[in-house]
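Can you read through this structure? Questions will come right after.
One chain of protein is taken out of this complex; the other chains stay put.
Chains: A and B, in written order; residue numbering restarts at 1 for each.
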Amino acid sequence: MAGVELHRLRKEFGAFVALEGLDLRVEEGEFVALLGPSGCGKTTTLRMLAGLEFPTAGEIRIGGRVVNDLPPARRDVAMVFQSYALYPHMTVAQNIAYPLKKRGVPRAERAAAVARVAELLQLTPLLDRRPRQLSGGQQQRVALGRALVRDPQVFLLDEPLSNLDAKLRAHMRAELIELHHRLGRTMIYVTHDQLEAMTMSDRIAVLSAGRLMQFDTPGAIYDRPANRFVAGFIGTPAMNLIEGRIAAGRFTGQGLDLPLAPGLPEGPAVLGVRPEHVTIGEGAQRGRVRVVEPTGHETIVIAELPGGALVTARAPARARPAIGEVLPLGLDPDGLHLFAADEEGARIDPAR
Amino acid sequence: MAMTRIERRYAWLGLALIGPTVLVFCAVIVFPLVAAIYLSLFRIYTPTLEGAWVGLGNYAELLARGEFWQALRTTLIWTAGTLTLQMLFGIAMALVLHQSLWFRSLARSLVLFPYFVSTVVAVLVWRWLFNDLYGILNHVIMVAGVSDMPLDWLGTMPNAMVSVILVGAWKYFPFVVIAVLARLQTIPEALYEAARIDGAGPVARFFDITLPQLRDVLVVVVMLRAIWDFKEFDLIFLLTGGGPVTATQTLPLVVYKEAFSMNQMGMAAAHAVAMMAVMLVFMIVYIRRTRGGQGA
Partner (left out) sequence: MTFLGRLAFNLIAWALVLVIAFPLAWMVVTALKPQSELFRRPPGFLPEAPTLDHFRRLLEETPFATYFGNSVILATATTAVVIALATLGAYSLVRFRYRGRESLAFLVLFTYLLPSVVLILPLYLMMVRLGLANTLASLVIAYTTFALPYALWLLRSFMAGVPEDLESAALVDGASRLGAFRDVILPQLVPGIISTALFTFILSWNEYLYALVLVNSDAARPLTTGVMSMLISAFNIEWSLLMAASVMMSLPLIVVFAFLQGYLTRGFGAGAVKG
């Protein structure tokens, strides 16, 4: 068993910088999700961990050992590829057995392992098919099976559930969590799906444009986003981000005027507030209702502030404010986040 | 930027894999190429292979001689003529074969066959067709009343040049067909649908949609065929041997004649190098284009 450490990991493709100095320390047995928009470098990070791509600078450690100079075969990691990368000329059974074959596992043992994994992934009836005779979801399960058949130090999973239907996905999610508990292996899991990241992982690493934005537990990432990017990226509907300034202990902007906790630096700032911390129909602010979206278990209301900015609120399921109506609007003082107005947009906390 | 050890190992493995190819390349292509340039600086008598240094003398003589310029002109006429016909026939045939045609795959095979057949076979067949006494072409011409005398297809001018160009077009136009056909199949049907809704007739559709879509492939095909036609040896050598006299003698034929009939190896090399210099223009344009295309 082994943790994974990335130290100042940098990757350039020609002039393009895919990762700029990534520092990440994954503990032994931890389940870490890599979350970020498309093209932010998630796959590149996994490929470097697996030894498929080589860092321009920086160090990779697995189980305390620097592995920069080791070929993939000797890093003892298993990987599920975003593209599945199933071997087209092999049957499902041969695909799953291939890693064992390469490691010299005897035939009988191989067959037993394949049967076990096939059972787990509901692939047993498909074992004799070729990849092109499978649906996308089935292929993805085979790809997963090829990783799970081994017992490596680290599992690298690149969006392993992206193509499954909702039911199978929920099922596989539970299976993976269970598997993680049982094996206690380090798992690094790339996903686009916040829900997956929030529900499955011990910690989440949020990446943007090749840089680590925040690395923390799901709760901390949700409750205390480290910067504007994370604040806007995590949560649906997204957190409201309102530009304004801090002066004399109050936030003003877009027609808002709110008292703040003491000890905040004065100057331009961005106020963040999640839709669930916005109440419609009561409060000290005002907004004109623009959009009303009943989703069934709640109603999403988008209101326009006097300054023109739009604010999203979660209202109870039965709420039906009329469009165009000007209503009172309240922001929960405990749900306010403040971020710097500069490029970085770092979180501003009251000085203690 | 330091490479990791494994990266260096891979690089060496890559070099080891390409190594044999590079060796062969050097031995049979790069070395002879350099040697050809070197040879062109000597006066060499082929049977004894004895040579004397003449520097650029061969080139001076070559440029002063009318033969080189005439051969260059002949080469250009042949290339331009056969290339034009290849492109016209090729595009037309590709358009026809792109339509739903009865027994289309059989038609396609029949059209492609001349390209793959040996030039020797093509030449034998055509010489038999051209035969002055028993050739079917002369028979057809006389029956049709085009001429009451059998035509001398290969022995007089301009007939010989026309014949060579025609046979060249017949032999090589399938290349254009295949390339254009492959591209035609990738033009989205939706484009035509949209044009049809906009009221474009078949002719307008061809010029507004098909031709622009084919542009890139046509440029590549023209360049490739121009290069290959320019250096064509077998077809002309076997059909007319450059005759009558030297009327169809293209540059590759001059090289061969200098080396193995005149026994002037050095002079032949000078011709070959000069010919390559002319071709280099085409080659650079072609390489530029394909490079640009691959980057995308």
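The rule we apply is simple: a contact is a pair of C-beta atoms (placed from the backbone, for glycine too) under 8 Å apart; a residue touches a chain by one contact, two chains touch by 3 or more.
Here the structure is a predicted model, which is why all the values come from computation and not from measurement.
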Listed residues A:R146, A:H277 or A:R314, member touching the removed chain: A:R146
Of the residues in subunit A, which ones touch the absent chain? 47, 50-52, 71-73, 77-79, 81-83, 85-89, 98-99, 102-103, 146
Since one chain isn't shown, list which residues of subunit B touch it in the complete complex. 7, 10-15, 17-18, 20-22, 24-25, 28-29, 31-33, 35-36, 39, 49, 93, 96-97, 99, 101-102, 107, 109-114, 116-122, 124-126, 128-129, 131, 133-134, 136, 139, 143, 170, 175, 178-179, 182-183, 217, 220-221, 224, 227, 230-231, 233-234, 237-238, 251-252, 255-256, 259-260, 265, 268-269, 272-273, 275-276, 279, 283, 286-287, 289-290, 293-294
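Following the convention adopted for this analysis, only the chains that are shown with their structure count from here on.
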Could you work out how far the Cα centre of subunit A sits from that of subunit B, in whole Å? 57
For the complex, give me every residue of subunit B touching subunit A. 1, 3-7, 9
Once bound in the complex, which stretches of subunit A touch subunit B? 51, 54-57, 68-71
